[in-house]
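Left out: one protein chain. Kept in place: all the others.
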C-alpha cells in the first residue's frame, strides 16, 4: 500500500514536470487573448524560436565564463522582437480591416511561417541542447522529486504573482485591463491602445523565452515543429483555467500536466485495458471540449455574455 | 433586353454543354494515351482537393464558421469506405467494380455525415475562435481513436495489425467516375448555396442575432451545413482510399486540415469558383515546382498573411465564374447587359454548375 501511495505521488510530480512548462506557456497565451481576443497560434512557435536562440547562444555564454542559463537574456530579447514584429506587421493591419476569422487565420499563418522559416534556416533535423543547469533532485524517503520541476513551478508562481501585481497596480497594467474591457472607451480615456497591445505582446513573448528555458532544461532537444503540440496543449490549459485569467493559466497548466500523467499511469488499469495510455492526447482534447461546452469561461475566468 | 440574354433554360443547357465538353477533353486525352499515368494521378488528386475545398467552403465561406477538423471527416469517410469495401469482398458479395466503388464511397460519406451531426450539435453552440479550436480537438480525437482501433489497422481482416497502415484496399477509383462525382458535388453545393436554405445560411453568417429574429432556426441550419460538409469530405475520403489503396491515421491530423483551409482562403471565402481554382492550382503548382518544394509552405504562409492584410475576402472574394454570362459578354458586348429573371440579383451560373436564378 505504501508503495502505491509513493507511486501515486511520484506520478503527480511527473505530471507537474510537464504541467509547469504548460503553465508558463499558457500565461503568455492568456495575456494576449485577454487583451485582443485572439488565439495567438504562433505562441507555441515563439517557444521554438527561444529554444533555437538558447541552442545558439549557450556555447558563447559558457565561453564568456557565465552560467549557461543566462542565455535566456538573448532569448528574451529575440522573442520580444519576434513577438512585436508579428504584432506590428501582421496582426495589427488585419485587426484593423478584418474580422475574428481573418485574425485567426493570420495567427495560423504566422505559426506556419515561423515553423517553416526555421526549418529553412536550421533544417528539419532534431538538435540537442547542451546541459544548461544541473538541478539536483530531492529525495524524501522513497520519493524522488525532480529538481527542475520544483524550480519551474516556483518560477511559474513568481511570474504569476508578478503579472497579477503588474496588471492590477501599475499604470500600464491598468491600461491593459481597460483596453481589454472596452477598446473604444479606452481610447476616449486617453490610453494609447496600440502601444498597450504592443507591450502585452512583448510581455507574452518574453514569457515564451522563459518557458523555452525551462522546457529545454527538462527536454533538451529542439526542432522546428516542437512548438506546435506544446502550444496546443498549453492553449487547452489556458482555456481550462479560464482564458484571460492569469492564475487560471497557472492552475490550468498544472492540472493538464497531472491529468496527462495520471492517464498514462492508471487508465489502462481502470478501464481494464480498453483505453490505454495512448489515449492521453485524446483525453486532454476531451477535457477541452467538455470545458468549452459546459463552462466556456473555464475554472477561474469570468463569464461573458454575447453582445449584440 | 430579353433578346440579348440567354434564358434560364438556355443557361442550363450552356452549362451542361460546358461540362460535357470538359469531360470530352478529359476523355480525349486519356483514351488517346496523350497523358501518362502520372498526369491522370494529378487530375485525380485535383478532383479530391476540389471536393474537399468546395465542401469546406460551405462551412467557412457560406456559414462563416472556421473549422479545423475537415480532415477528421475525410479520414472517417476513407476508413469507412475502405473497411466496407473489404467487408463486401470478405463476404463474397460480387458486383461490378464501379457499382462497388460508388456504393462504398457513398457509405463513407454517410458515416462521415453521421459523425458530422454528432459532433456538430455540441460544437456549433460555440463560434469564432472557440469553434475553430473545438473542431481541431475533435479532429485530434478522431485521429487518436483511429490509431487505436484494431480494425483500422486491418487486425482481424485479411492481414494487418492495430497501429499499422490499413493497406490492401482495392483501388477501384476510376478517373471518369471521379470526375462526375466532382461535378455532381459542385452542382449540389452550388444549388444549396443559392437555395432558400443557402440564403438563410448567409443571413446567419452576416448577422446571427438578426437571422434568429427573422425566424431562422440557427442551430438546425448550422448543423445541416456542417453535416453536408462532412458528407462530402467523407466522399472525398472514400475516393482517396480507393485511389491510394493505403491509409494512415495521420491523414486526420489538423495540419492536413489547415492545407484545405489555405485553399479555401486563397480562393475566396464564399466563392466556389475560387475554391475550384485554388484547389487545382495549389495541387498542380507544387508538382511543377518540385525543386522548390522545401520552401512551399514558407511561401504559402507569407502569401496567406498578405492576403489577410490586403484582400481578406480571398482572390475571388465571393465572385462566381459564369459560363452563360461570359457568353453573353462575348456575343452581346457592353451596354446591352440585362438583368436576368425578376429578382435582379441573379448571377448566372458557375463554371460547371447549373443553378436557378433567384426567384421563388
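To keep things simple, chains are lettered A and B as they appear, and every chain counts its residues starting from 1.
Methods note: a contact is a pair of C-beta atoms (placed from the backbone, for glycine too) under 8 Å apart; a residue touches a chain by one contact, two chains touch by 3 or more.
Operating definition for what follows: contacts and distances are computed from a predicted model.
The chain absent from the displayed complex carries the UniProt protein name "Branched-chain amino acid ABC transporter substrate-binding protein", chosen from "diguanylate cyclase", "Cytochrome b", "Branched-chain amino acid ABC transporter substrate-binding protein" or "PadR family transcriptional regulator". Here the chain not displayed is in touch, across the complete complex, with A, B. Which of B:14, B:44 or B:323 touches the hidden chain is settled by the complete complex: it is B:44. Within the full complex, the residue among A:99, A:170, A:192 or A:221 touching the omitted chain is A:221. Checked against the full complex, the candidates B:167, B:216 or B:303 give a single residue touching the omitted chain, namely B:167.
Which of B:18, B:249 or B:268 touches the hidden chain is settled by the complete complex: it is B:249.
Across A:45, A:87 or A:146, the residue that sits in touch with the chain not pictured is A:146. Listed for subunit A, the residues touching the missing chain in the whole complex are 3, 7, 10-11, 14-15, 17-18, 124-126, 128-131, 134, 137, 144, 146, 219-221, 223, 225, 230, 260-262, 264-265, 268, 276-282. Counting the whole complex, the residues of subunit B in touch with the unshown chain are 16, 27, 30-31, 36-38, 40-42, 44-45, 97-99, 143-144, 147-148, 154, 159-165, 167-168, 171, 173-177, 180, 183-184, 187, 191, 243-246, 248-250, 287, 290, 293-294, 354, 356.
Keep in mind that, in the parts below, only the chains that are shown with their structure count from here on.
The distance from the centre of subunit A to the centre of subunit B, each centre being the mean of the chain's C-alpha atoms, comes to 35 Å. The part of subunit A that touches subunit B in the complex is made up of residues 37-39, 90, 93-94, 97-102, 104-106, 108-110, 112-113, 115-117, 119-120, 228, 232, 235-236, 239, 276, 278-279, 281-282, 285-286, 288-289, 292-293, 296, 308. Residues of subunit B touching subunit A in their complex: 60, 64, 66, 122-123, 125-126, 128-130, 132-134, 136-138, 140-141, 144-145, 147-148, 209, 255, 258, 261, 265, 269, 294-295, 297-298, 300-302, 304-305, 308-309, 312.
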